[in-house]
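One protein chain omitted, others in place.
Labels for the chains are A and B, by order of writing; each one numbers its residues from 1.
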Amino acid sequence: MSAFDEAIARDQRVEPADDMPEGYRKTMIRQIAQHAHSEIIGMQPEGEWITRAPTLRRKAILLAKVQDEAGHGLYLYSAAETLGADRGDLTRRLIEGRQKYSSIFNYPTLSFADVGVIGWLVDGAAICNQVPLCRSSYGPYARAMIRICKEESFHQRQGYELLLTMMRGTDAQRAMVQESVDRWWWPSLMMFGPPDADSPNTAQSMAWKIKRHTNDELRQRFVDMTVPQAEALGVTLPDPELRFDAERGHYHFGQPDFEELRRVISGGGPMNEQRIARRRQADEDGAWVREAAAAHAAKLAEVAR
Amino acid sequence: MRHEWPLFEVFVRAKRGLNHVHVGSLRAADHEMALHHARDLYTRRNEGVSIWVVRSDQVATTDPGEKESFFEPSGDKVYRHPTHYTIPESVPHI
Partner (left out) sequence: MSFDDAYQALTDHDDDARWAYGTGFTDPLAGVPSEVPPEVDAADLASYCLMLGDDALILSHRLQEWVTRAPELEDELALANIALDLLGQARLLLTRAGQVLECSEDDLAFRRDTTDFRNVCLAERADGDFAALIARLFVLVSWRLAAFDRLTGSRDAMLAAIAAKGVKELTYHRDYAAQWVVRLGDGTALSHDRMATAISAVMPATAELFETHPVEERLAATGVAVDPASLRHEFNAVLSEVLTAARLWPVPFAAGTATYPPGRHRGSGGRDGLHTAGLTGVLVEMQSVARAVPGGVW
């Protein structure tokens, strides 16, 4: 048994300099990079509302939250770089469409209620996905996830609090919240990925303890958690099949449109092009700035020598 | 394509009396920028009173393959630990 297999079997962490199978290293880089890209692209849908937030308190909260997402992206890129990946290269893969990110961020934000619903549903789903990742077998990833989960604990709450406040407001605001929930419910369920039967990488990822629960397990957990929250809020979740199944002790829910998920992940979502274009533009517009800083640093190093 | 800026490792002292702890890495063109970035990235929530940054390519590490020769020889020196010694309970303050 190799030192790697032994570490996995004993539930120990794999650390950067350890010997590891090439497949594990590649899978880990891909997973962490996709996660990092998701945080960075995920800044855009909500970021568009910072300058329009209707109170200064909400503006500060939203700005801090979007900033956190940039921070989380950086923690994750940092973890990926411990595996020998280079952030410049990962960024290139993102803006050339060669590496994916979470499909949820390819949907547009159409009203300020979306800020609340993203916090409640999208961040709620992300937390369900992420808490088990705090036990990922790869040490730097697990540690980044612990920090991210701790910091994100405010993200979901701020969203739900905004929605609670809006539901106590005018009829127009209540309608705005319901309309937003209708749009985000199904995409949120799709965040857990395809059904287990169609998820080819799950078995290997579970064996390597990169992943701890299957897509369907996590999806069920999310629905069970969310339905009572929707009731407390006074909104209807747009699923006619939704009901509590006393026998199983879980909520039964309808099947998300996984065809749509496939389409959105492969670039056919309403906002795919715009999201990537924004990132590419920032990278191109910033090139002369990064080069200038590197040139200045090189001159300083020259003087010091 | 490599990133234009080198990688730096970041260590944060959370409060006086504690060691600096490694918290992650970041990209920066020079040390001053690395300190600024470390402050903005790793101490957004009032987490630090002091920061160290060091270029990642300047860090020397032990080889995991030499773990046995590096670390195991210290495992049998039981006489370094206070519980190794038997003292009657009647003797105070020892």
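Just so we're on the same page, contacts are C-beta pairs under 8 Å (C-beta built on N, C-alpha and C of every residue); 3 or more make two chains touch, one makes a residue touch a chain.
All of these numbers come straight from a predicted model, not from anything done at the bench.
Touch, as defined at the top, links the missing chain to these shown chains in the whole complex: A, B.
Checked against the hidden chain, the listed residues A:A17, A:M206 or A:A295 yield one contact partner: A:A295.
Set against the missing chain, the residues A:K26, A:R52, A:R157 or A:R243 yield one that touches it, A:R52. The set of subunit B residues touching the chain not shown comprises 5, 12, 14-15, 18, 21, 23, 26-29, 32-33, 36-37, 39-48.
Within the entire complex, the positions of subunit A that touch the omitted partner chain are 11, 13, 40, 43-44, 47, 49-60, 63-64, 66-67, 70-71, 73-74, 77, 112, 131-132, 134-135, 142, 145-147, 149-150, 153, 162, 165-166, 168-170, 172-173, 176, 278-279, 281-282, 285-296, 299.
Here is the rule we go by: only the chains that are shown with their structure count from here on.
Distance between subunit A and subunit B, defined via averaged C-alpha coordinates, is recorded as 29 Å.
Considering their complex, residues 3, 15, 17-19, 67-68, 71, 74-75, 78-79, 81-82, 86-89, 91-92, 144, 151, 287, 290-291, 293-294, 296-297, 300 of subunit A touch subunit B. Residue ranges of subunit B in contact with subunit A, taken from their complex: 1-5, 7, 24-27, 29-30, 33, 41, 44-45, 61, 63-65.
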